[in-house]
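I have a structure here, written as structure tokens, and I will follow up with some questions on it.
Only a single protein chain was left out; the remaining protein chains are all shown in position.
Chain naming follows the written order as A and B, and within any one chain the residues start at number 1.
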Amino acid sequence: MGNCIQGCKDFFSRQKNTNIRLTLPVVCFFWQIAMIILFGVFIRYDEESDTHWVETKAHENITSDIENDFYFRYPSFQDVHVMIFVGFGFLMTFLKRYSFGAVGFNFLIASFGLQWALLMQGWFHSLDPHTGKIYIGVESLINADFCVAGCLIAYGAVLGKVSPVQLLVMTLFGITLFAVEEYIILNLLHARDAGGSMVIHTFGGYYGLSITWVLYRPNLHQSKRMQGSVYHSDTFAMIGTLFLWMFWPSFNSAITDHGDGQHRAAINTYLCLASTVLTTVAISSLSQKTGKLDMVHIQNSTLAGGVALGTAAEFMISPYGALIVGFFCGIISTMGYIFISPFLEKTLKIQDTCGIHNLHAMPGVIGGIVGAITAAAASESVYGKQGLINTFDFTGDFKDRTVLTQGGYQAAGMCVSIVFGVAGGAIVGSILKLPIWGDPADENCFDDEVYWELPDEEEEHQQSIPPILEYNNHMIHKQQDLSESNFSVEHCES
Amino acid sequence: MGNCIQGCKDFFSRQKNTNIRLTLPVVCFFWQIAMIILFGVFIRYDEESDTHWVETKAHENITSDIENDFYFRYPSFQDVHVMIFVGFGFLMTFLKRYSFGAVGFNFLIASFGLQWALLMQGWFHSLDPHTGKIYIGVESLINADFCVAGCLIAYGAVLGKVSPVQLLVMTLFGITLFAVEEYIILNLLHARDAGGSMVIHTFGGYYGLSITWVLYRPNLHQSKRMQGSVYHSDTFAMIGTLFLWMFWPSFNSAITDHGDGQHRAAINTYLCLASTVLTTVAISSLSQKTGKLDMVHIQNSTLAGGVALGTAAEFMISPYGALIVGFFCGIISTMGYIFISPFLEKTLKIQDTCGIHNLHAMPGVIGGIVGAITAAAASESVYGKQGLINTFDFTGDFKDRTVLTQGGYQAAGMCVSIVFGVAGGAIVGSILKLPIWGDPADENCFDDEVYWELPDEEEEHQQSIPPILEYNNHMIHKQQDLSESNFSVEHCES
Partner (left out) sequence: MGNCIQGCKDFFSRQKNTNIRLTLPVVCFFWQIAMIILFGVFIRYDEESDTHWVETKAHENITSDIENDFYFRYPSFQDVHVMIFVGFGFLMTFLKRYSFGAVGFNFLIASFGLQWALLMQGWFHSLDPHTGKIYIGVESLINADFCVAGCLIAYGAVLGKVSPVQLLVMTLFGITLFAVEEYIILNLLHARDAGGSMVIHTFGGYYGLSITWVLYRPNLHQSKRMQGSVYHSDTFAMIGTLFLWMFWPSFNSAITDHGDGQHRAAINTYLCLASTVLTTVAISSLSQKTGKLDMVHIQNSTLAGGVALGTAAEFMISPYGALIVGFFCGIISTMGYIFISPFLEKTLKIQDTCGIHNLHAMPGVIGGIVGAITAAAASESVYGKQGLINTFDFTGDFKDRTVLTQGGYQAAGMCVSIVFGVAGGAIVGSILKLPIWGDPADENCFDDEVYWELPDEEEEHQQSIPPILEYNNHMIHKQQDLSESNFSVEHCES
């Protein structure tokens, strides 16, 4: 028994081996082949992307091709797609030597995740009971991207501290948990969450925080030298920030109702985000002695408004309501970076590389609450009779639901997402703790060197700083002269 | 009296204090709260973004949700949005140490400006006389972004020489002036200017030039070392250039008429910009002894064609007409960088950091003239009877206007925009001259250090140039050996 415990201890504390030449290819190949087989069995084109569309059109009296859902949603889909790959990817390039890992692993796990998400979400939301098939269209692609977003948020918490294999495992389970909690929140509780304050951001945030809590590294300070940014890496990160910020109106409106639903969600998000920028700047400036701004805040907290309007964007929250949400989110998120993140790390042992607690978890919870309140306060006078039914989808089994009840279910959905995030993260974190995944040693965190062939920088520097080298060369000569003269002195001494 | 003058002099020449820890947060908070209150009083969803859309549809016999204006304009809106935040932001990152300020302050003032623009433009253009409300939809968002563009152009002239507080003040007044001149030009004079050659670019250009003229710094050469670019900052700037260039067809077509109007404006701008690139390259190459190209020209002058087609893009200028406009704009704008900018700085004391005179002011004036001529030359044989009415909106009060008269009013609009720019800029410049805004001293211009917490670069360089340091370390040892041997020599000497 003692032996066993000792063996376990040895197993967990053995020298880190970051060689992933076996595990990474095996996981990639095996999973991709699994995807192909499962897609072969389950996934088909839906009626709007199938060549039979011409018959569907005739049958349903659709007069023009432009009424294909593709034209309602494709521009928003592409914006969301940019957010997932360029937005999340570049947002994480701020570390001085982890840009390849930030953009590259983001690319890898998103590409895997979206395939698995199409299957998981398909099984839960759109499996045809008669044919046993999942029919996909542009809305499925958006939902898959959304699902992936949850896992990329979680990546932000563990950025630089895990191997790509761990990330793939984290994504596999993350997508799975996502599909289940989404099913519970949207279908069973019938909560509304078009931009995913709860389903995406709260879940993703707590999932990541929980994982990084399990994977706590007491000696992370050993790679402290790598944990900062440099001037150009911060500029790269602003590419990510801006694409996320600009396209967030598309994110929140991508799967809302055709017509006024998409229109209103975009306007609300646009306004909310503008408001967030001003309060973020204000708090950031206040936090420094001379009023200087901190890039960390500008890169992250400016986005909190988009997160917090994820649920309520499609509601009649009214333009000034959107501004108010943004106002407080900018303050709270920036305060989070200043006060809460250090507290989490010191006291709760949560090492949150990108501060996802401030950008996703907290604003996500705020978004859930805002959504619940806005739903509970909805009235026929504001929405119109049909408008109320459309907005909250009070049809079928839910046709007698009141807005107050709806508010309650929204709050319940909020709790479900937190529970799934925390519990799911704890379990997945434990799996990731197994010392077989090739994660880096404490002193090699935040360093692309571990998983990437890096270009040899020497030559460039020889190019670009000739004066120094030249001077050094010059000194070598002098030195040699000196040595010789010394030698001669010594020589003559003897 | 003498005391007073002396006091004034002292007041204006006192030591620069760049501490903005009080002013910046106060301005941000106060203005954002004002926005919330004013939005609460005035701004509402328009009928296409309101839940009552379902009733509007029924009432107006609209058969499909796709006829919501959202689907006509949202893709163009997102392109314009990218131009405002990534385009303008990154275009200004060319300075070696002002990338944070370029992207970050651009982000700040655009976020404030668009809120204020929704109000100002609403009051002037779309205040409902019965309800006293402004109803906003996707077209309002585009117009707000356009309005902001005018102020961002002006930012280009003062880049690196002002504080963020000054920029916010400049934006507040800029948006206000913009809304007034726009009202005069588009509503009173009934000039057409869909892409804003006059309203946006001419006004914004002269507004900025006028401000920088008032804020003239005789000792700016003290920060000359910071006024150049470095290799990677020029590459970052190309991100801005390209997104502006690619999306300019969306800019010029975003608010033109549905159908052929948007279609034609996009085609014309696309062609015009392509033509500009070739002549820009030609002149840039001619300007150097060995025909080398200058990044400043490629980054800026290639965009002049888009500016110059802002008015005429929606007219039947014909494809080759668009090419001709682009042809001359590339030449004139590049010549401007080579000859006019140095002249403006030396003789007229106009220090124009980004050369907005060459990119916006001059091409904007050209655009106004092109618009006036094209309008005056319009004929029913080319446009068709209804086409002519649609294109120039010869309806209501203006239904009897001839194309010649229209040409005259276009030219008048041109003059209005120049007058507003120059006079407005002079007044606002004087306000900004007050020594309370925290602007940097002459020797600290173009330096992010003043307003941003900068990352500590030391460590990275120690990382990335080990050979040199290693060698240095090696030399220390040698040196010590030498010292010792020397010492021994001296010792033995004695």
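Here is the rule we use: a residue touches a chain if its C-beta (ideal position, glycine included) is under 8 Å from a C-beta of that chain, and two chains touch if they have at least 3 such contacts.
Note that the structure is predicted; figures quoted are calculated from it, not measured.
Novice: Of B:Lys57, B:His81, B:Lys96 or B:Lys161, which one is in contact with the hidden chain?
Specialist: B:Lys96
Novice: Which of these touches the unseen chain: B:Met92, B:Val138, B:Leu323 or B:Cys354?
Specialist: Hidden-chain contact among the options goes to B:Leu323.
Novice: Using the touch definition from the top, which of B:His263, B:Arg401 or B:Lys433 touches the missing chain?
Specialist: Candidates B:His263, B:Arg401 or B:Lys433; residue touching the omitted chain: B:His263.
Novice: Just one of A:Leu91, A:Ile239, A:Val296 or A:Cys445 touches the chain that is missing; which is it?
Specialist: A:Ile239
Novice: Where does subunit B touch the missing chain, residue by residue?
Specialist: Residues 63-64, 66-67, 71-72, 75-76, 79, 96-97, 225, 228-235, 238-239, 242-243, 245-247, 249-250, 258-260, 262-264, 266-267, 270-271, 273-275, 277-279, 281-283, 285-286, 288-295, 298, 302, 316, 318-320, 323-324, 327, 382-384, 386-388, 390-391, 457-458, 461-462, 465, 468-469, 472, 475, 479, 482-483, 486, 489-490, 493 of subunit B touch the chain absent from view.
Novice: Kindly note down the residues of subunit A that lie in touch with the hidden chain.
Specialist: Touch with the absent chain occurs at residues 18-25, 28-29, 31-33, 35-37, 39-40, 43-45, 48-55, 57, 63-66, 68-71, 74-75, 78, 81-82, 85-86, 89-90, 93, 97, 99-100, 103-104, 107-108, 111-112, 114-115, 136-138, 141, 164, 232, 236, 239, 438, 450-457, 459-460, 463-465, 467-468, 471-472, 475, 478, 482, 485-486, 489, 492.
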